[in-house]
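Here the complex is missing one protein chain, while the rest keep their positions.
So, chain A:
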Amino acid sequence: MSTTRTNRRSFLKVSAATGGGMLLGLSWLSSCQNEQVAKAAPSLVMPEEWVTVSAFLKVGDNGVVTIMSPNPEIGQNVKTSMPMLVAEELDVDWKNVVVEQAGLDTEQYSRQLAGGSQSIRVAWEPLRKAGATARYLLVAAAAQQLDVDAGELRTENGYVYHDGSDRKLGYGELASLAATLSPPEEVTLKAAGDFKIIGHGKKNVDAKPIVTGQPLFGLDLQRDDMLYAAIVHPPAFGMKLKSVDDSAARSMPGIRDVVRINAAPEGVELQWSDVNAFPELVAVVGDNTWRVLQARKALQIEWETDSAAESTDAQRQKLQELLDNGTAEEARRDGDPEAAFARAAQVVEATYSAPFLPHNTMEPMNFFAHVTADKAELVGPIQTPEFLRTTVSRLLDLPEEQISIMMTRMGGGFGRRLYGNFGVEAALISEAAGGLPIKLVYSREDDMTQGTYRPEYLVRYRAALDEDGRLIGFHVRGTGTNESPVFANRFPAGTVDNYLAENLSSETNVSTGAWRAPRSNFIAGAEQAFLDEVAEAAGKDPIAFRLELFDRAIEDPVGEENDYDAERYAGVLKLVRDKSGWNTNDDKRGVAAYYCHNSYVAQVLELEMKNDEPHVTEVHCAVDCGIVVNPEGALNQIEGGITDGIGHALYGQLTLTDGVPDQQNYDTYRLIRHNEAPHAIHTHFVESETAPTGLGEPSLPPVIGALANAVYRQTGQRVYRQPFVQPRELRG
């Protein structure tokens, strides 16, 4: 046990310069914290007393520092890299830092959200300022205690030094006084060259609890008197609940209640995060996950048709019809593309497609909720806790102040947990069951058939080349279920005089949502495969061809709204060319480059054919994401994105027959496995002093293009349809 002292008053004066309204004291569950810390870092000696210096950190009397990690952790490693930003400016020894996950607290923190690869980019300045502010206060406290001017003091590794009198004080000795002082209006941040933690690889702070099986994930949560809940949603998109006879289920062992809930009642305003094809559900509540999963099989449920039962074949025909004949929205036009195609010496055209993909986080959707008359406590895996709170508030008619949300470590997110329907459902089930504390658990089948899929996409590219193989016209026309994949202002926009981008969209009752690198996860592969084909038609090396285009964008860009920096784009391509030893004459590998989430990635990929299936053996990857905060975690993200991209492009596919998903578990849905994954991935970061940008997503999109191009160079066959490896029963 330890005690905690907090001084809230001093931090009420924080100015915008020190990170907005984020620096305020929290009340800590300190006894609990010491246990967590002891498991994560058993070698650290725990302090007798913690002092809260700000919402971002507290200092133990022995100098151990706890840094709060405000953002949801989905495996992108922000729980390590974000506290590194605070620690850098605080000037502490990373070995004496422990990290604690913060819950949702919008008064203290901003943008507690995992999405768009933006966590580090957005927090880059505020978190460093939070560290620098605390360091300023500790120095000010030392100045008082030593009776010297603060300007005579310096800090290093958790100590304040007065070199003039050869004295030093540890942060642990200064924290109590520091917490009573007023924070400064402005703080000075270190120059990049002075970083001691940023840019130096730190291992995952949760690694030890992970490898020893400690409870970390939402699914692991256990509470006294907690019950378990399972839902039943309609078997097909287009159906809804009509009636339920729960008498048999209620009499089964361990079953406590069966309830009906509605997450979209009339008159309640919903938000973007409330994507949900099946708002009306039946839920079984009982004392064991397996028992509730069994009992739901005993429910007699009548479903009714709400809208058309769609099948994949028909949806694809509809997309094709739209692409061929639909009236498109013109997203960008430069020059006179029609004239360019009319005078072209050569026109290259190709059409690419990709299927629905479920997210398949390894930890299925789940959430704990305990809803009583005047408050709701929610704990679980959620990428958007603030949005979840708002929806729960509206549905329970409970003020947001009476709802608490704690984020657990997540067994993957990939966009699925942006949409918190499972958290909403948990709250509604707890309420409907009379205020019981329950943990809702989706079975894998529930998870895979619930929707929120990556949309189906279809895109057609056309390129016009003149007699000398120069690109004089470019046309992209894309469509998809619920959204078009086209980014009008991305490469090669800006590199060609005559350019046209068009969008068409097709509605469906199958719910769709963001999936790791939304839209980019398809369009990058299509575009990069197409450019390979265009380069070949032009008789040029694929890297040289792209670099020519970038030269044009650097010297004389077309239009003013190009999303990318052509020099950085070309930079990663040159880097991967050099590092991979690219052979400009006849390389048998595939190359691709892409820009998304503010970062630039280029790859060279090698594969061999095994039993008619591509097997990727080696990938070279060049990345420009600005300053690399944590090289260890960054490498892991790049490697994971590459493997994930290869796996989904080769095998991923969810199809529907009359509204029913044909794949419901891993016996029929194929995810990449150990023996199919590349084991040699070489990542090369561009050295940079530019502020950091996204890393969780950018390595995935281009690798699909590199893979497609490598397949062509190995087999002579272009691949246009994902998955590149068609399921055996579908092979013609």
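Operating definition for what follows: a residue touches a chain if its C-beta (ideal position, glycine included) is under 8 Å from a C-beta of that chain, and two chains touch if they have at least 3 such contacts; residues count from 1.
Heads up, the rule we're going with is that contacts and distances are computed from a predicted model.
K.L.:
For the chain that's not shown, choose its UniProt protein name out of "Aspartyl/glutamyl-tRNA(Asn/Gln) amidotransferase subunit B", "Phosphoribosylformylglycinamidine synthase subunit PurS", "Maltose/maltodextrin import ATP-binding protein MalK" or "Isoquinoline 1-oxidoreductase subunit alpha".
P.N.:
"Isoquinoline 1-oxidoreductase subunit alpha"
K.L.:
Among A:T361, A:T390, A:Q653 or A:N709, exactly one should touch the missing chain; which is it?
P.N.:
Going through A:T361, A:T390, A:Q653 or A:N709 one by one, A:T361 is the residue touching the chain not shown.
K.L.:
Which listed residue, A:R409, A:R546 or A:H620, touches the chain dropped from view?
P.N.:
Missing-chain contact among the listed residues: A:R409.
K.L.:
Tell me which residue among A:D91, A:D206, A:D587 or A:D624 touches the hidden chain in the full complex.
P.N.:
The missing chain is touched by A:D206.
K.L.:
Could you pull out which residues of chain A are in touch with the chain that's been left out?
P.N.:
Interface with the chain not displayed, on the chain A side: 42, 74-77, 203-204, 206-208, 210-217, 219-220, 222, 228, 253, 287-291, 294, 360-364, 409-414, 441, 443-444, 632-633, 636-637, 639-644, 647, 665-667, 671-681.
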